[in-house]
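Sending over a structure as C-alpha cells; questions will come in a sec.
With one protein chain withheld, the remaining protein chains of the complex are depicted in position.
Let's turn to chain A:
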C-alpha cells in the first residue's frame, strides 16, 4: 500500500485498476539498406497491421462513442490507403536506399509541410494531426513498440498519464474510464477541465513519481481531497467504497434541484447561471439546470485556432449557444485576449505586466477590425435567442462609449443589409477598481453589470493570482472586497439595473450567503457548482442574510471575522 497526494481536480471517488497512458518511444535512426524489396515488404506489413488495428478501433469507437469520434479513424484508414503516398514512400526506399521508418517519416513530413502552409484553409491544415497520428502508428509497428490506444480499453480503469491531450481524451469511453491521475497542471489544466466536464473523479499535479504506479495496480482516486492510494488494504477499500456510495447519494439528492427555480426560503429568486468557455461546456450547463449563461468567454475561438476566427465561424458558435439555451438569457463577453495569451497569428508583444496591460477592450478598441468582426457575428446571432453583450476590462466611461458606438455602427450597417437583428442588452464586466468605484456613473450607460471577481480581487489586493508567494492575499471575504462588491450592487439597484457576478466567488459556498444578503440578481458559476448552490440558497432566509451582509461590511475588519459571521448566520439557518 502506498499513499500519494495531488491537487483535487474533479469531485468523486473511484476505485479501479491502473492503466498507464504513456507516449511510446518512436525514435529511430536513418539506415542504409541493400535489399529494397525486403524493406518495402516490411513497410506493407506494418501498414496492413495498422489498418487492421484502425478498423477495430473505428468499430469500437462507433459502438461506444458515436460516428463523429469514429470518423477520425476512418480518415486514418483512408490516408493509409492512399496510393500516391504509398508510392512516394516506396520510391524513397528504392531510390535513396533507406529504411522504411525514415522513408515513411520523410514523406509524411513533406505532406505536413504542404498542409501547414495552406494558411487560408483551416480544415485542411488541421489534417496534419491525422497524418502525424497515422505515421506514429505505422512507425510503432515498424519498430515493434506498441501504441497505447485509449479507445481499446474495455474494462474499468484509472488512467495514469503525464498529461492528457484532447486527442486521447476524445477516445475515452466514460463507462470504462473511472478516474484520472496526472502529474501535470493545476485545476485549470486540460486534464482537470475535461474530467470535470465528463464528471470523472480526477487528481492532477501528482506529487511523487508516477512510475511507481504499475499497470494493473488497484488505485483509489479521491477527487474531492486529492488523495491517491495504490494497492489499498481491505479496510481502505471498504472505507472508500462507502465514500463512493455517500457521494452518489448526495449527487442524486442534488439532481432533484435540476429543474427547480432557484429560490431562497423566503421566496427571493436570484438566477443561477453557468460560466462556459467552449461549446462542450454548454451541455454540462444544461445538464446541471443552469437558468442562463452568465458568462460565455469567447477566447477559445481565438486560442484554439491558427487564424483570427471569421465572422461566420463565430456566428455559428454564438447561434448554437443561443438556440441550445432556448430563449434563456445568454451573456456573451467580447474577446479578452492580449499580452498574457500567445496568439501566433496576432502580433502582440510580451509584456512585463500583462494583467495591467494591453488586453480585452483595450486591444479591441485599438484593433477595431477584429472587434467589428466579433460584434457583427454577435448582432447576426441575436435573432436566434436572448442575447446580452458584455465588454471586459472596462476602466473609463469613454472606453464604454466608444465600444457602444462601434456596436451601433455595425448594427446600422446590418439593418441596411436587411439582416435581422434583435434588441440586445449591453453590460460591462466590472473587474477594474476604477469602474467599480464609479459604478453609479456607469449605471447611466448600461443595462446590467457583472462583477468579475477573479480579476477585481487581485486588483483590489494588488496580488497576482497566479503567484503562489502572494496567494494568501487572494481573499474573497476580505471586508475591503465585500465593501466594493456591495457598492457595485447598490449602484445598480439605485438605478434599477440588475447586478450579476460571474467570478469564482459567485459559486463559493461561503460567499453565497453574503451575496444573497446584498441582493445579487444573478450568480454565474461553473456548471458543477450549480446544484449545490441552488440547494444552499433554498435554506437561506434573504432577510437574515441582509443582516449578515451589513455586519460584514460595517463591523468586520478581517477575513477571519467575516468568516465567523458567516458561520454564525448560516448555522442558525440549518
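Structural remarks
Following the convention adopted for this analysis, contacts are C-beta pairs under 8 Å (C-beta built on N, C-alpha and C of every residue); 3 or more make two chains touch, one makes a residue touch a chain; residues count from 1.
The definition used in the following text is that contacts and distances are computed from a predicted model.
The complex appears with one chain absent; UniProt names that chain "Phosphocarrier protein HPr" among the candidates "Phosphocarrier protein HPr", "Carbohydrate ABC transporter membrane protein 2, CUT1 family", "Transketolase family protein" or "NADH-quinone oxidoreductase subunit E". Considering the full assembly, A:312 is the residue among A:23, A:238 or A:312 that touches the omitted chain. One of A:28, A:115, A:358 or A:474 touches the chain omitted from the figure, and that residue is A:115. Among A:37, A:59 or A:78, only A:78 touches the chain left out of the display. Listed for chain A, the residues touching the missing chain in the whole complex are 71, 74-75, 78-79, 81-85, 111, 114-115, 118, 120-121, 123-124, 126-127, 131, 312.
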